[in-house]
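One chain of protein is taken out of this complex; the other chains stay put.
Just so it is clear, A and B label the chains in written order, and each chain counts residues from 1 on its own.
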Amino acid sequence: MKREQASNWSLEFENAIATSGLADDISRCISCGKCTGVCPVAAISPSYNPRQIIREVLLGNYERIVKSEEIWRCFWCANCAATCPSEIKYPLLMLYIRYFSMSHGAGKKHVDPFIRFVTKARKEAVTFQPGKPARLDEIRALRSSLGLAPLRIVSDKGIKEYQKLFEITGTDEWLKNYQETPEVPIDLSYLEGRILVQDDSISGSEREA
Amino acid sequence: MEEYQRLSLIDPQRVAKLPTPEKLFLFLSCTGSIEYPGTERAVRIVGEKLGIEFIESVDQTCCTGYMLTCNAVNPQLALASTSRNLSIPQEMGLDVGVFCNGCYGYLRELAHLLHSNPAFKEVGDKANEALGRVKYHGHTKIYHVQELWYRQLEKLTSLVKRPLTGLKIAAHYGCHYLANKDVAIDDAQYPTFHEEIYKALGATSVVYKERRACCGYSVGRGFTHREETVLPHITNKMLSAAAAGVQLMTTTCPGCNTALDREQKTITSRGKHVSIPVIDLSQLIAFALGAPVEQLGFKANTTPVLPVLERFVI
Partner (left out) sequence: MLNEGVLVVGGGVAGMQAAIDIAASGKEVVLIDKDKNLGGHVKEYGALFPDLTEGASLVEQKVRIIKNNPKIKVLVGTEVNKLQQVEGALKASFINTGNPQEQIFSAAVISTGFDNFDGKKYGEYGYGRFPGVITGIDFEHQEEAILKRPVKTAVFIKCVGSRDRSKGMPYCSKICCMYTAKQALELKKAQPNAQVYVFYMDIRSNFKNGEEFVRGVMENQHVKYIRGRVGKVIPTNGRLLIRAEDTLMGVPIELEADLVVLATAMVPSQATQSLVTQVGGKLDNNGFILPIPMAESENPMSLTKGVFYAGACGFPCDVKDAMNQGSAAAAGVLSYLQSNRGAAK
């Protein structure tokens, strides 16, 4: 197997995180694995490993992070942050890693499904309002029966101000950029790993006995 | 459960510091308004019984946290809209009550970022200035309504009209409340204050293996990784609840409620039967306090709620 070349590692990523102001100093990581031990995603797909992701960032193995499929799996449950002995806010780090990956044209397929929510929220200042008339009628009927407005109301003023925020915070431009950036095809090459027991029917206690 | 309650790690000092307000700004949740409008109604009912008047504003928009954490907008938009949204209660001189863990977590985290990072504060201030709004000063207090309910637990107990005797209830606390471990009123790793509320309502609390497990729906993985991770995760969680004999589950977040309630249909269709109604804690309290069932909006639930609750309706 090809050895990883330390000369390929770059501090660009770690520095970018440090200046982002989003994630705390991740060099505090002591690689204890508590995060991975409580991670619901790692429990299902062990190739996603928060501790290892932090190590990749710290070592500067940035190729692998940017192209990684794994970084898109995090549920953002923050179990890791709640238990971390080094006070690393991993979910915020993950948020930043994903932005970083996107800035290299990767991961678009994991963001695309939400762009329609944003487009709609920009119009209504509310997220998730369904488009299908039948579903809307259902909601209207239920809300009315509870003595609530048929649909959640945001004033015209509120909507206008919300839309203005898209302009002044550069979100419109950001979205345009995002849509114009072509997706970089990811050439996935997993490292050979450990063979895992796949059969769920053998529970731990049965194996023990 | 009894013995865990006895050894509860709830911080009485933090609870005592919570207010018993007469008036509070109610921060509306998009998911709540659309998926489970009964929650919003229940929050008002419980508030009314406890003497809390909720003021809302039609100028309030989405908290924008969901879109931020799906990486579908830039962070500046979320910071600016938090700053803007929080300037509304600030002008009214009110603290904020939230009934969605998502809104709660995002408002708190983003308010913290605004407060602690001058560059982020400038983003918020500039936005409010451009809109002709006051600058958000960062001191508005943000509470999850469940904390305020727990603060007045004694009063709640005295108001119970439908004791939920024999009903086996289990909690799903939701990660984005507990993630605020430095302000949450209970131990973030093994909270028990919902169980105390069940007890006050006359019900029996049940502990299940995966009670601290996430709902799987946060940051949109339900759209991108549904088959791969979300469904196996929810299946595992709900099956562990079913194995423990849970008859009803409560949440404090419409997002969690959507995941745990709606996905049961899928789990069952895949051959693993599970049917545990999932409702909001405020809905449960409102029900026990005697609110008319038709006002609680249980029709919105995918897994039918009434079969487990109707025996308490006289």
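General remarks:
Throughout what follows, contacts are C-beta pairs under 8 Å (C-beta built on N, C-alpha and C of every residue); 3 or more make two chains touch, one makes a residue touch a chain.
All values reported here derive from a predicted model rather than from experimental measurement.
Residue-wise, the contact with the chain that is not shown comes from A:Val38, picked out of A:Ile17, A:Val38, A:Ile65 or A:Val111. Contact with the chain that does not appear here is found for just one residue of B:Lys161, B:Lys209, B:His273 or B:Arg311, B:Lys209. Listed for chain A, the residues touching the missing chain in the whole complex are 28, 30-39, 42-43, 46, 49, 51-52, 79, 83-87, 193-194, 196, 204-205, 208.
For chain B, the residues touching the absent chain in the complete assembly are 3-4, 7, 9, 187-190, 207, 209, 212.
Criterion: only the chains that are shown with their structure count from here on.
With each centre defined as the average position of its C-alpha atoms, the distance from chain A to chain B rounds to 22 Å. Chain contact summary for the complex, chain A toward chain B: residues 21-22, 40-41, 43-45, 72-79, 81-83, 91-92, 95, 98-99, 102, 107, 109-111, 113-115, 117-118, 121, 125-130, 139, 142-143, 145-148, 151-155, 157-159, 161-162, 164-166, 168-171, 174-175. On chain B, the positions that touch chain A within their shared complex are 28, 30-31, 33-35, 37-38, 40-41, 58-62, 64, 66-77, 79-81, 84, 109, 113, 117, 119-120, 123, 126-127, 130-131, 133, 175-176, 178-179, 181, 188-189, 212-214, 216, 218-221, 223-225, 228-230, 232-233, 294-295, 297, 299-300.
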